[in-house]
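Scroll down for the structure; my scribbles are underneath it.
Every protein chain of the complex appears in place save one, which is left out.
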């Protein structure tokens, strides 16, 4: 197969797509399929590993190798797969429940190890497949099937959590902005190391409109902050607003009163800035809230886990020679009878 | 029992303490016992819950209620205990393996929920009980029983991780500084919400000297940064050095060239500063490294999980009346035959 | 218009997942129960939230079996099938009785729907003779509703959503049901959406009237109230009954209930139900996973609440390590497994009984636990109560097995009065003698001291412990004694449970059918039919799977054939062989759905022939 003739369609399978009509998952599937040809890899060198949840049905729709595994464990399984087969392109599909609730531990360990995989966390702030309980990203006070009096668990800030776990790449996208989503997917793919990509995804059955502030045509400009490398942080209608850093404190300023040169310039290599951006996490209903950032927050080159493992195998061979089974079996001390 | 007559000794049990001679756990036990009387609670209102590991034997030595549970689950068990019995003082004892490896997920979920417990994480950067494998806090390259060619997993920064999980109180102490350790324990106890206390603990059998830079008389002054509320960040012999903030960037300065007034003033309510402090995490062998901070990094008042749960029970009673079993059994629609 | 008296009938509402069939079925059930019929229901829906519209895999069904006699299963063949679209018809046709009635929504048979159900262009089951052996009534509900609501302020989507109400009204008329409770329900449900309420009520009434006026039928049906024992009744679903059983037992024990769960089909509704009963002091904890859930429940039990946790197979697997801890520290705990099709993720929305051996043996080390199973939706209440009683009075974790079939099924329930429920007595420590955490009474039960009890501070844990003191002990003989004592404690529960009774028949019969869990209903019906036909067989239904009732072995020994029907590959059989070396005939069905009585009948007859 010559990869340059491949199109998005080649990555579709013959399986019926079984999400609810209108589900945000459709868009994500489409964007992923459409950037696949850019990987420059034959289909057989790509693997999609998912856990359990609506989102985790994803692999059935990708004509690559794939596993729809068990709840929360895609990260563990993908770690083994990538460590064994570093040359494969490995994609993890998970949800806010799958990845942050039951699977939280494997996720943070994968991130610290920096296994070179791409993690797409479909965050719909709800348990879709089990029909509407709150998830670890549901907001305080939310009424759901399992919280008839309102949620009392403070939600995770997924990108802060990832930074706490020393993730080497973090980004946020949204189902309804396909261009940005594709850009982020591409950047994640190019990053050597764990790419953690949170994707806001509308569950139109159990949590419809959760991300409307960030996709609604009327509100989007005010509510979103699109991160562009080397560019000042601007937002609002006609980019009339910007973000300035006053010591450690970010402030929203009007460009009418402040020059773009004095604004915070986005630098995805800056760890502290990235952390501060993850803290732009206000409830959009609260007055004076900051816009929600989208795009690549942070990326850092550091050794990947599977490379280091490969390296040790190589070193061992250099040091002890290619393993000889007879030597191994005979051990150090032996005798003949 | 009148609590004011109680002393540290009253909290000891008749069980032989079974740690290796010289283990750092002894000091921690002693400091915990010694601050117990200050809780002002009768012994029967205190519970120590641990997982599995050398450190987790702790409850056997405390004459309170206690459970030596299973590996990694103390946090989950304590969450249930505290939610059921908010009036108890609940202490979790865990290790770097117990709390951050197998138990990492329950830990971060407990922290985001802000269950009002005190978590003492005995970090010896090794698996003690299983005889010397590397842990999620062991440094890169370390040779252990399970890493004969050196560790390739980047270690967690436990306090960064806790902040990523939105912990409301984080602190660091060390076995060999009993005064600071007691201060931190007291502060953790007073904090309403989850108190996450990392305690550097020497495992003199499998990882002896791991924290020597921070306890060795000669090096301690240069290598440690003791955090004191409202005070400038100073360190070094005769506190000759200080930390300044240049925008987002901390710098080490000599007090000979810089006034104490211009230094970074410790404010444990400042979330961003606390984050930056957790990033003072350099390898002390690397030139130009920052000193390692000890003390209370961060504390924030926010509602605790068990209070919110209690509140919902109360609200439900107010709204629907004290539950009447006959009404419940009869349901809404019934008929007689 | 003649009214034909029937003894019983089975109605199946089938449509697309989005067509509201579950709600339609529930309303029909409730009204039917209020009418005084006995009934059993069986919802059957796809694993997807919204499987592709119009396809066979997207069909959702709700079956109601009701009668003027007692009803024990959700029914075999169907009398009346309501089909909202092609797929619903195709999927369910083989369930219909010969000459059964089909009520079809013609609007669901357009070209698109035909294609989605895999019909080639030009083909249509309504016209190609497929239905020639049935009575078919075709109504274009889509069109009727469109017309009816043309002035409604509702949007198209909301208008279309009322179609199910048309069919409900239609079937109410056909079976002579009183529309009142449904009208009330709609008024309540849509109280805040008056337009939606008006539309639904209008369409529902239109269905009723359409049936009444169109002269489609020469007669309607009447099924008179069943001869049920007098008393107060309500409808109950299995998971609901289970939740109420936990609450009731906690109240009768004077303890607060702490239920920790992680959502999983088909157990989630227990969590939902209980989260509505906080005014009973119930605390619900949605944990980050199943391990945390059982952990939190253990913590709550340690704190003196009655901890409970519920899940299904995959979650059960995750809990097994912590179950071992609960077993070692001998605290009360109820662990519910609402079984579903396995293994692994398996068939999440289908039923199965394949976790029995996991419940018995799925732990490291020697860790026997009491295991009980529920037989019917209302039995879920009783068994949950009993499991909680055993957990508390015997200081032990208890496993309670339910399954997807009864969890989602419903039936009328002669609910008890609180005062008539037995009192449960926690073995709390008293200050009379110095507290020893592992001192045991004559039933081998240790005393319970909870934080706050003065002078009784103690430590428990998963390491082996010394008798009496509970201190850690690696002593060889002590370990053996403790293993045996813990086993003896569980075995001794046999002394506090009733001896095994026959559900029907006696030791005079040569054959006995031994059922457990949800196979109760089908077995009961089968046995009744068999006995009518003169096949001499008895029926034993097991609620207690560990320990078995004391007399069970002796009973079984008196039969020439012991037949064990199970929705698995023969698991109870393993336990009977282990306990009594009983030679058994295993009847298994592993299809994600319950037995039909006829299947059991056929097997028993075949076995009878070989006697």
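Lettered A, B and C in written order, each chain numbered from 1.
The rule we apply is simple: contacts are C-beta pairs under 8 Å (C-beta built on N, C-alpha and C of every residue); 3 or more make two chains touch, one makes a residue touch a chain.
As the structure is a prediction and not an experimental result, all values here were calculated from the model.
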| item | value |
| --- | --- |
| Left-out chain, listing which of the shown chains it touches | A, B, C |
| Option touching the unshown chain, where C:328, C:372 or C:449 are the choices | C:328 |
| Among B:71, B:109, B:191 or B:292, residue touching the chain not depicted | B:71 |
| Of C:128, C:366 or C:441, the one touching the omitted chain in the full complex | C:366 |
| Which of C:79, C:160, C:288 or C:355 contacts the chain that the document leaves out | C:355 |
| Candidates B:11, B:65 or B:127 - the one touching the absent chain | B:127 |
| Which residue of A:20, A:35, A:76 or A:233 touches the chain not shown here | A:76 |
| Chain not shown, touching residues in chain C | 46-47, 57, 312-314, 316-318, 320-321, 324-325, 327-328, 339, 341-350, 352, 354-355, 357-358, 360-367, 461-464, 474, 476-477, 479-480, 483-484, 487, 568-569, 573-574, 577-578, 581, 583, 589-593 |
| Residues belonging to chain B that touch the chain removed from view | 16-21, 23, 52, 54, 70-72, 101-102, 104, 127-131, 133-134, 136, 145-149, 153, 205-206 |
| Touching residues on chain A - with respect to the absent chain | 1, 13, 15, 42-47, 49, 52, 59-60, 62-70, 73, 75-85, 87-88, 105-106, 109, 309, 312-313, 315-317, 319-323, 325-326, 328-331, 333-337 |
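Basically, only the chains that are shown with their structure count from here on.
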| item | value |
| --- | --- |
| For chain B paired with chain C, centre-to-centre distance based on mean C-alpha positions, whole Å | 44 |
| Multi-chain contact sites of chain B, meaning residues that touch two or more partners | 105, 109, 309, 312, 315-316 |
| In chain C, residues with contacts to at least two other chains | 278, 288-289 |
